[in-house]
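First up is the structure itself, then whatever we jot down about it.
Excluded from the complex is one protein chain; the other protein chains are retained at their positions.
Up next is subunit A:
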Amino acid sequence: MDASQVAQVTEMMYALRNPAGIPTFPIIFIGLGVLTFALHILFVQLMLGTSAITLYGAFRENAYWRRLGAAMLEIAKVSVSVAVVIGVAPLLFVQVIYDPHWYTSNVLSADWVIAFIVILILAYWAMYYFYFRNSKNADKTAVPSSRWSMLISLALMLVVGFIMHSLTSQILHPELWKEWYMQNGKLDYSGDQLHAFNIWRYAFFISMSIPVTGAMLVTYRRFKSVREDADHDYLNWAAEVGKKWIKVGSVIATVLYVMWMVTLPETAGNFATSIWGILGGVAVIGYALWAQLRLRGEARFCSYMALPMALVIGLVVAISREILRYDILNGFFHYDFFDYKIVMDWYSTGLFFLTFAIVGGVVLSYFLTIAWKSGQTVGVYTPGAGVNKLGTLSIWIVVLWIIQFFVVGFYVWAQ
């Protein structure tokens, strides 16, 4: 591409920016976007990996695998919900900063965007179908019925992930957008194609399910082992599988990461050999090393560190991924999100961070404490006075939030 072609692309991207501007500094949106993307992809990987175990267990004639499959299904169900709800956050932030790119990419593949929703619902219902067909059966080692539905669920989830991946990849090719809008010399308004993908990149993100799920298994053993009714043979077996998955999975993922870097478009310049390009791969292989060193035998403390470590590694990769986007869009095409017009709005910015910290912090600590404790208790869990107070506090904090909503509202209205 010559300079004038690049200049045309730059001008087009700037023209597409929303004239309303953004309510605070752009770096804040990018930061939150990276953080929440790392969380999103972690739960996506957890959900894919635990689904895979459920499926594998269902087809293996092995009592341990069957039990593990049933246990992991519980995690898969919750993980989908969490992945979806957390996915909303990067979805919000990417279109604040990269609206020209996100909207163009979506509109040009609109049929797939709509299909994404439908397929996701079907995938989730298929998973629940499998669950409801088998949850009544107390014998978790029996052959599960309707195994096909679990197979369909996992397959559809992978399709959903591919759509996500393609939408993200299209962002990186502003030079091709106008071509994509034309097919065979004719304008194409149908949005019935996915136009760009990088199979290595997709495979890399999916393959991270292996180490992440390995981390889940290690955590599972640690968590359940304190219960009075724990079956230690079974739990130890699960943890050993987990350790293997972390190590082997990280190696596989590293290979795929390298392939991704090798196949980057020219517009990425020398990102692959830049510090962040290398760091992403190092972080992933580092996970195998960490597991080798720190997850020996019982590993009573480090077993609980396995998932947080996976998040940290995911975060490094998420940063690399964001810098890659910046390097392409700014480095090559001169679209710099830092110069987005700011129409500062302190009130809503402040309200978010306060709500996040106070309402989110208190209520979620209460919820997670209860979930944690009751998971480790045989029979009915009755919280002590402290936790009960936390519960009452949580209720009052939400009530207070609602009151401030109306107080501020009526004040503004009356002005």
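Please note the rule applied: a contact is a pair of C-beta atoms (placed from the backbone, for glycine too) under 8 Å apart; a residue touches a chain by one contact, two chains touch by 3 or more; residues count from 1.
The criterion applied here is as follows: contacts and distances are computed from a predicted model.
Its UniProt record calls the unshown chain "Cytochrome c", which is the correct pick from "Hydrogenase, subunit gamma related protein", "Methionine ABC transporter ATP-binding protein", "Peptide/nickel transport system permease protein" or "Cytochrome c". The chain not shown here is touched by just one of A:Leu92, A:Ile199 or A:Val226, and that residue is A:Leu92. Only one of the listed residues, A:Met1, A:Ile117 or A:Leu289, touches the absent chain: A:Ile117.
Only one residue in the set A:Phe197, A:Phe223, A:Trp237 or A:Tyr381 touches the chain that does not appear here, and it is A:Tyr381. Considering A:His232, A:Arg296 or A:Lys341, the position touching the chain not shown turns out to be A:Lys341 (whole complex). In the full complex, subunit A touches the hidden chain at residues 11-12, 15-24, 29, 32, 78, 81-82, 84-89, 91-93, 95-96, 99-100, 102-104, 106-108, 110-111, 113-114, 116-117, 120-121, 124-125, 128, 132, 177-178, 181-182, 185-187, 189-191, 341, 343, 345, 347-349, 351-352, 355-356, 359-360, 363-364, 366-368, 370-371, 374, 377, 380-383, 388, 391-392, 394-395, 398-399, 401-402, 405, 408-409, 412-413, 415.
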